[in-house]
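Complex shown without one protein chain; remaining protein chains in place.
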Amino acid sequence: MRRKVATIVTARPSYARIKTALQAIQQHPDLELQLIVAASALLDRYGNIVQYIEKDGFEVAARVYIVLEGENLVTSAKSTGLGIMELATIFDNLQPDVVVTVADRYETLASAVAAAYMNIPVAHVQGGEKTGSIDERVRHAVTKLADLHFPATKNAGERILRMGEDPKTVFVTGCPSIDLAKMVAKDPDLTFSPFEKYGGVGTSSDLSNGYVVVMQHPVTTQYEESRSQIEATLEAVEASDLPAMWFWPNVDAGSDGISRGIRIFREKGRGKKFHFFKNMEPIDFLRLVYNSKAIIGNSSVGIRECSFLGTPAVNIGDRQAGRERGKNVIDVPYSSKEIMMALTSHFANGRYAQDHLYGDGMAGPRIAEHLASASLRVAKQVTY
Amino acid sequence: MRRKVATIVTARPSYARIKTALQAIQQHPDLELQLIVAASALLDRYGNIVQYIEKDGFEVAARVYIVLEGENLVTSAKSTGLGIMELATIFDNLQPDVVVTVADRYETLASAVAAAYMNIPVAHVQGGEKTGSIDERVRHAVTKLADLHFPATKNAGERILRMGEDPKTVFVTGCPSIDLAKMVAKDPDLTFSPFEKYGGVGTSSDLSNGYVVVMQHPVTTQYEESRSQIEATLEAVEASDLPAMWFWPNVDAGSDGISRGIRIFREKGRGKKFHFFKNMEPIDFLRLVYNSKAIIGNSSVGIRECSFLGTPAVNIGDRQAGRERGKNVIDVPYSSKEIMMALTSHFANGRYAQDHLYGDGMAGPRIAEHLASASLRVAKQVTY
Amino acid sequence: MRRKVATIVTARPSYARIKTALQAIQQHPDLELQLIVAASALLDRYGNIVQYIEKDGFEVAARVYIVLEGENLVTSAKSTGLGIMELATIFDNLQPDVVVTVADRYETLASAVAAAYMNIPVAHVQGGEKTGSIDERVRHAVTKLADLHFPATKNAGERILRMGEDPKTVFVTGCPSIDLAKMVAKDPDLTFSPFEKYGGVGTSSDLSNGYVVVMQHPVTTQYEESRSQIEATLEAVEASDLPAMWFWPNVDAGSDGISRGIRIFREKGRGKKFHFFKNMEPIDFLRLVYNSKAIIGNSSVGIRECSFLGTPAVNIGDRQAGRERGKNVIDVPYSSKEIMMALTSHFANGRYAQDHLYGDGMAGPRIAEHLASASLRVAKQVTY
Partner (left out) sequence: MRRKVATIVTARPSYARIKTALQAIQQHPDLELQLIVAASALLDRYGNIVQYIEKDGFEVAARVYIVLEGENLVTSAKSTGLGIMELATIFDNLQPDVVVTVADRYETLASAVAAAYMNIPVAHVQGGEKTGSIDERVRHAVTKLADLHFPATKNAGERILRMGEDPKTVFVTGCPSIDLAKMVAKDPDLTFSPFEKYGGVGTSSDLSNGYVVVMQHPVTTQYEESRSQIEATLEAVEASDLPAMWFWPNVDAGSDGISRGIRIFREKGRGKKFHFFKNMEPIDFLRLVYNSKAIIGNSSVGIRECSFLGTPAVNIGDRQAGRERGKNVIDVPYSSKEIMMALTSHFANGRYAQDHLYGDGMAGPRIAEHLASASLRVAKQVTY
């Protein structure tokens, strides 16, 4: 009897961060993958990623819409509730033996709550990290609901233990995103034109003399300032005079503010070297990042994948506050001047050395193996 | 500007355990109470407690149905999700400054998730305790979502700190349920007839020669065994030959099994001295418990309020496993023989000494004072 | 390519009323049945009928909990809303070519709304009838949402046309419940003991000298009076001095009132010849009805199936007001005296002649054939 492993993929970054684990689960003789595609992964507006998922050879077991329009604090809460309701029905019909949930998004919490109440063991990937905002609360709440823990770093694993989890259930696997980074680092050539392959809007510049990548998400607890925050980045990136490969933010409270800030900047005829993308296949995206002169914004990619890739990162604001980082990261506030200074410093340095902080590139197979062999007991208690 | 304090009351025990805090909030010059009545508190079948709430002088700010029929694991998950969705709308309309959530039920989690995503500070009463079942996970998950912590015991407070909460946010207040126990211990006479005042079904025995109180809830992670578990209790209580004041279980996965076990026992003409109640006003209930020869089952009342009251308690099964207890508690498995032996031992001992393990009877005013004066910051991070 | 036909079964009576159509769909070479089991069909408390469904050889494509606890007017509305949300996800995953919805319950409306918005053609069985209460509104609203109409009677079909539906979409098929009645009328012997086969509570009387069947549901728009209404029936049935085979009511606003009325009557030691059942397989139930001296209450079985069976029916109150009826029905108000008088008159008459008012026993195959051959166009407009 193969163990049935249900996983929910909901957004561009969470797919990239679990993809090698999904592949390893799919290929494992003792496991059967049940892939649920939900939320913004189904939405055109955020780059319907279900097509990439299917192209990668995964079969979709169920699809479900759970995102409430509004992109504000109220609708984030409601989407979580709706996710729990719908996932409970889906789990009841799929009858998984274990549910894998990734990181700290509202779908992560929704999966964990639904499974925990249904006595389905929960395996949590990327727990124990320390950051800012609501993600911090959600991540640790999921740890307390989960049965198995697959943290990315040694520190994260220790933090999970200190929170009272049983050492027999905590396995430091590294992050599956680093598995992809390893593949890219071995074979880094940018063999495709991002403009031709992914369309998007804006200028199709010559990339051969260098470019930057920008990815800045709204900060949930400060969503009204989203628009003014993005303006500092817009100014600084334009001042660099390099082509910018700019990615639209996740569906989240505050993303309307960011989108509007960008649109108004462009209406004024500014940002002439910017090109905007919704989405890319994870490997293409990492190649684009690898070959860039820097990644700018507040995505954890700059800290996580780029620690392995060595790409310089300018990390803006406190979204990643508390997260462990390597030497490739310079932290700055929402200030165009400080962003520019950080870029100058990075451009002088060039690529940084490979760092195994977030993993050695074998996380996916390790996670699959633990899912196949670990004891899936459902009773748990704080260890102190 | 008074701080608006929203609280959700959903069930008989959670009302009793927060009532003195609600009164203290209502009376505090700097606080305004927003009472939300939900879930089984609105259901006749579980003793519609909204009438007691209004009789106690509270005004209901909103009422909402969130319990899915089925009383199984799937519907517990779905009720949680529905609770989040509905509470988000209610919070959006009431605009509270802080949300108080109690203990570890699914409504507790629903309140905490909705408020956390909406950037409304969450105050958690009765966190940090250690028990069995899904409650354990939910309680600690709520701790990780919460901003202020009002644990009942010193140990619980220390556990919350070890989980990484900021010491400036943790206040050991004692449990508000002990405030009621203190009132009852000062004025313990059973001045009412439970049969006349509360109806219910079964025999109305003479209570002057002693009686027992029974309250046994389903154990969520083992719900199919609910019926066989209740049978051990039914046998042992009948064997004691004392009148039994028996309370129907909470709405929860497994409660149908218990109800059916009881009905079948009675169809056989057994349990002649049993009388069944849905509900009682908290003070009446505690007086009934105070004057009983023992409380039997798996309710935390036997451990919590009875530590202060000194009433002997027979605690069955692992529902309260890990919870701190005083000398008044004898733990037994689901065995009619062991329940009987424990009763014999308790009857020989009589009332135990008052123990301040769960508080000194001043929790409600302390909680209100902290709600009025504490810093309600919304950013938080694990302390290690 | 076989047409995929999704149908939702939610309750004891709706299953009996669609069963022969389900069988005919399953057996039709051009159709594929997608059976969704929902709502009270999954609840133990109302006689979990999913076991009968599977025993009848149907495979369940999806199961979903949609009933909110409370059994009042608010929760009926909310269950409808929840049903729409959940069924939309299920339809999105099953991708049916047509959705069959039966009669006038809230699940009927939920199916029709979900399918209509999703551009999935809706086939409505048992539309066009005229009754009292909220069912009347729901039934006709479903007619206006539906694409194909399979009314049971000639009058119902004419009513659908007068409401502006296209004659090319209206097919008077008879009611599938009559298909079962026909089987029973051909082979009516009561070859089983209802007490042994179905358990239940109450006295197991000797049935050889006659008995009555009772089935009385709450009347939604008058739910607070449910309890007093059931008392008239309890008095009259006891006065008949015949054994009574009594069925618990549907999950609906008001059913708590009925259940409580019955329990209190029994607590007083009355109704000694009553036996209470949750549920029976449809054929067994109709055999029990066929062999009874009368059916009492407000179920449409007394009017519909019994027109064919010839069993005398005492129809109480206005739940069936407006519904076409044969000579086997005597209508009475909620009065024990008038119920007794009607029974006396029926007992004097005995069985009535077979009447084809609600069909000739071939409805199921007719419906399947129309589903296979009808044009499933999705544009429609009122004909005037």
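Letters are used for the chains, namely A, B and C, taken in the order the chains are written, and counting of residues starts over at 1 for each.
Convention: contacts are C-beta pairs under 8 Å (C-beta built on N, C-alpha and C of every residue); 3 or more make two chains touch, one makes a residue touch a chain.
Note that this is a predicted model, so its numbers are computed, not measured.
Participant: One chain isn't shown here. Among C:Ala11, C:Leu31, C:Ala61 or C:Val113, which residue touches it?
Facilitator: C:Val113
Participant: From the list C:His140, C:Lys278 or C:His346, which touches the chain that is not on show?
Facilitator: Once the missing chain is taken into account, the touching residue is C:His140.
Participant: Determine which one of C:Met163, C:Ile283 or C:Met362 touches the chain that has been left out.
Facilitator: Here the residue in touch with the unshown chain is C:Met163.
Participant: Touching the left-out chain: which of A:Tyr65, A:Phe195 or A:Phe347?
Facilitator: A:Tyr65
Participant: Could I get the residues of chain A that touch the absent chain, sorted low to high?
Facilitator: 40, 42-45, 65-70, 74-75, 78, 82, 201, 251, 256, 263, 267
Participant: Tell me which stretches of chain C touch the chain missing from the display.
Facilitator: Residue positions of chain C that touch the missing chain: 73-78, 80-89, 91-92, 106, 109-110, 113-119, 130-134, 136-138, 140-145, 159, 162-164, 220-221, 321-322, 378-382, 384.
Participant: Name every residue on chain B in touch with the hidden partner chain.
Facilitator: Residues of chain B in contact with the hidden chain: 62-65, 82, 85-86, 89-90, 92-93.
We take it that only the chains that are shown with their structure count from here on.
Participant: In terms of CA centres, which chain lies closest to the overall middle?
Facilitator: B
Participant: Whole-Å distance, chain A centre to chain C centre, using C-alpha means?
Facilitator: Their C-alpha centroids are separated by 51 Å.
Participant: Centre to centre, by mean C-alpha position, how many angstrom separate chain B and chain C?
Facilitator: A distance of 41 Å separates the two centres.
Participant: For chain C, which residues are shared contacts with two or more other chains?
Facilitator: Those would be 65, 82.
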